[in-house]
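Only a single protein chain was left out; the remaining protein chains are all shown in position.
After this line comes chain A, so read on.
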């Protein structure tokens, strides 16, 4: 009973990426070079890491708005630790512990207190972005440990270490989601929480774990950022990172309603955003235009996602359209809809 190979779902967004990349390559001479490609990947790695973490959360049907704040928290915690004379690796450890703690808190409150993820993570976003400001009085803290710079500035051969790190994280998280029990549980909680619970899935564990993964990766992204600037900026990550990370995941096919999506898609989405911003930089388009263009890309991505959700509710796009034009009945699957529309009637 081996299935025929079908095209992966990510093929659509991947071809968009290739086309956009080629367009920029044709329009400028400096875009499609190895060094510029690595530069854009390096610049995109923070958003990509956040997007990967966000994917775990989105897959369960949640959302994590605190990832941007995690960047500042992580960088400042690392900087303060190193400033106090501790070795750089302890700075890394404390930074990751801090952002994972934020994730743990998010997960616990969301699961046990049943406050909507949007509210909880919105609140922790405020808290986690204030703490660095309070600790530093809004003054950036320089990092003196030279080894620390390797994270964001080091190279292994021609490849920036940060890009390599991103690749490793991407492969690892991809394997976790597609090949482990935990991964299956993440998808099942997002696909149908009640059914997953009845099938014996520990939904509490899944909820807490995905926000901790998201917290951890926002910590990694914060370290990357701090390492590139060699200081802990209390306002780092307060800009578009959060917005772009969710956008990357959604554009990459991760559903906002849970249960659908992949790391591959999220990474492609993040790279697409990196390509667009870098390409516009290279073409000397004012940076004010970037969020506008990326916003439009998101709009298209989310529209497609919504249509797909409509399809999941038994109405194909074509049928939805026809129904809107008043020509055809909407129901394509009467049998299964029966149990929903007529509870216990027959």
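By definition in this document, a residue touches a chain if its C-beta (ideal position, glycine included) is under 8 Å from a C-beta of that chain, and two chains touch if they have at least 3 such contacts; residues count from 1.
As a working rule, contacts and distances are computed from a predicted model.
Which listed name, "ABC transporter", "Probable glycine dehydrogenase (decarboxylating) subunit 1", "Autoinducer 2 import ATP-binding protein LsrA" or "Phosphonate transport system permease protein", is the one UniProt assigns to the chain that has been left out?
"Autoinducer 2 import ATP-binding protein LsrA"
Per the definition of touch given earlier, which of A:90, A:184, A:256 or A:293 contacts the omitted chain?
A:184
Would you mind spotting which of A:83, A:192 or A:238 touches the chain that isn't drawn?
A:192
Could you please point out the chain A residues that touch the chain left off the display?
Counting only chain A, the missing chain is touched by 1, 3, 179-182, 184, 187-188, 191-192, 194-202, 259-260, 312, 323, 326-331, 334-336, 338-346.
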